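Okay, structure first, notes after.
With one protein chain removed, the remaining protein chains of the complex are shown where they sit.
Let's look at chain A:
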Amino acid sequence: PLSPQTRAARVRAGKGDKMVTYEQAHAPHHIGHRKGWLSLHTGNLCGEAGAAQRALEDAFLRQFLFGTFPGLLADEVVLKRRGNLLVICALLGRALPPHKLYFLLGYAETLLGHFYKCPVRLELQTVPARVPYKYL
């Protein structure tokens, strides 16, 4: 049973003007029940190695994408690893014209491919606005 004093990944109730997405509204103990996983790899399974390296790569990738798409990320980035291939699925807003988005896509793919020495595929989707789940 959780203590009411835990602060991890929780958005506290406010005046009703703060918009919160489905991902942000649910606390970490809902992972596997109401939430899915944001980063899918085999490092954390029983008898598998490489959890720390994957965690470091994930942290770097999220910060990198936050910087290459300034103010455009609508929700958290989902990272999937299939063998050697790294698939990054991101939801973006529509502030930039498509040709600029394509340039940033190619730039991110080649740079990350050379950095991590593995094929990187970036799958982008634009949404008109962030989808609100609740107003807290």
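Following the convention adopted for this analysis, contacts are C-beta pairs under 8 Å (C-beta built on N, C-alpha and C of every residue); 3 or more make two chains touch, one makes a residue touch a chain; residues count from 1.
In this text, contacts and distances are computed from a predicted model.
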From "Septin", "WDR73 protein", "Small ribosomal subunit protein uS10m" or "Proteasome 20S subunit alpha 8", the hidden chain's UniProt protein name: "Small ribosomal subunit protein uS10m"
Residue, one of A:A9, A:L40, A:A95 or A:V127, that touches the chain absent here: A:L40
Touching the absent chain when the full complex is considered, from A:H26, A:R62 or A:R81: A:R81
For chain A, residues in touch with the removed chain: 8, 32, 36-37, 40-42, 44-48, 80-82, 87
